[in-house]
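As you look at this complex, bear in mind that one protein chain is not there, while each of the others sits in place.
Our next item is chain A:
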Amino acid sequence: MALIKITDSSFDQDVLKSTLPVLVDFYADWCGPCKMAEPILDELSEIYKGKLNLVKINVDENQATSGKYGVMSIPTTILFKDGIEIGRQVGFGGKLAFEDLIKKGMG
């Protein structure tokens, strides 16, 4: 299933106030490695359904959020729990890199 798109204005509600941990994929349409990551994130969103939310945010359309978290390379995926960043993966490091990051938040 494709990830839900969030925006600067929904970030607070969808991520920071979420009761579940949230993995946010900062991406853009022109980014090759982001496209490679997409099917894997889709797959992970199925696997972790109910335990973790996976969402994506377009950095071109939502510069406030990417700026706030110092995102200057994409894809960057940041894991949030209780409104706090608890880890990030810069670049597409493959499925295992995402799973390592997710495990941090599930513990």
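Everything that follows uses one rule, which is that a residue touches a chain if its C-beta (ideal position, glycine included) is under 8 Å from a C-beta of that chain, and two chains touch if they have at least 3 such contacts; residues count from 1.
In the analysis below, contacts and distances are computed from a predicted model.
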Among "Extracellular ligand-binding receptor", "Tryptophan synthase alpha chain", "Thioredoxin reductase" or "Probable glycine dehydrogenase (decarboxylating) subunit 1", UniProt's protein name for the complex chain that is not shown is "Thioredoxin reductase"
Candidate in contact with the missing chain, chosen from A:2, A:20, A:72 or A:106 = A:72
For the chain that got dropped from the picture, name the residues of chain A it touches.
-> 28, 30-33, 35-36, 40, 59-60, 66, 70-74, 76, 88, 90-96
